[in-house]
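Note that one protein chain is taken out, while the other chains of the complex remain in position.
After this line comes chain A, so read on.
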Amino acid sequence: MSNETILDVKNLSVSFKTPNGEVQAVRDVSFSVGKGETLAIVGESGSGKSVTTKALMGLLPAPKGYIKNGNILYGNEDFAKLSDKQMTKYRGKDFAMIFQDPMTSLNPTMKVGTQVMEGLRMHRGMNKEEAKKEAVRLLELVRIPDAEARMNQYPHQFSGGMRQRVVIAIALACDPKVLIADEPTTALDVTIQAQILDIMKDIQEEFETSIIFITHDLGVVANVADRVAVMYAGKIVEIGSVDELFYNPKHPYTWGLLGSMPTVDQREEELFAIPGTPPDLLHPPKGDAFAPRNRYALKIDYEEQPPMFQVSDTHYAATWLLHENSPDVQPPASVQQRIDEMNGKWEAGK
């Protein structure tokens, strides 16, 4: 992995206009992705992971969803400023996307081959023959057996795992620089999951693709990611390398996530659950959005948003606990134990 930054997101805010007012789904999010690097984004449902990636792709549902503020810097362009039409040039070519549900993400009335060929003909100017050949090669690349015959079939003739491979083949068609995968394995069973992750890893090695990988599964994160961003209520609350986040988590929300991660040999009551529910993004709280669910919350948490405190060169967390005047708080024992266990296992598996 080189240090070359390929995508730089700065102070991105995304909102939705709804009948009840403005839903602030993403609030002032900044991160960057290096060449050939995998950044995982984790966080509970509704924290703004998908909205962030849709904003990157310029696929927010217009005119309801819009980029309120911020920059999405790629090369010399700021995607946040481009029109839908200008974005079509980059979509599928520089940025490609893999979606969560392979059962619904392919057009049911179009041959699979045609769907793979579409991007090739558009972005790479291939004629029908060339595109056909290349599509077969792509289907083989994602390990679809009998690819040539499969070209003429329709999505309903494919299993879920096979469809997800097709979706990946479509995404890879034009050698994208950035591949965004929004929970690409959530809808698949465990063995298929592993195969899909394998394919993605191989491809990344071969083409130095940068990957933004959204998942709920911290096990998958440990497996595929170089860096992790933890999102809560539309904000990144902690970001750092996988090691830093797993060994030395700083934000109480990250503690909660690690603590609630199921392990193989555990009884259900041991699961550490984060109490309460996320805030209403129609009226985000003034202070730290996590404060009401945070047993270590300080008074200031209710009044002022914590800034990103630097833990190391690569590790930042937005919690007042890192302020020099804050009391020294360590993760709860149960969570610490879980972290140790996990690290042990993970180390062993390395």
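In the analysis below, contacts are C-beta pairs under 8 Å (C-beta built on N, C-alpha and C of every residue); 3 or more make two chains touch, one makes a residue touch a chain; residues count from 1.
Here, contacts and distances are computed from a predicted model.
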| item | value |
| --- | --- |
| Protein name (UniProt record) of the chain left out of view, among "Fumarate reductase iron-sulfur subunit", "Cytochrome c oxidase subunit 2", "Carbon-monoxide dehydrogenase large subunit" or "Peptide ABC transporter permease" | "Peptide ABC transporter permease" |
| Omitted-chain contact residue, chosen from A:K68, A:R91, A:R165 or A:H315 | A:R91 |
| Chain not shown: contacting residue from A:A55, A:A80, A:V136 or A:V167 | A:V167 |
| For chain A, residues in touch with the removed chain | 57, 59, 84-85, 88-93, 96-97, 99, 101, 104-110, 118-119, 122-123, 154, 156-157, 167, 170-171, 173 |
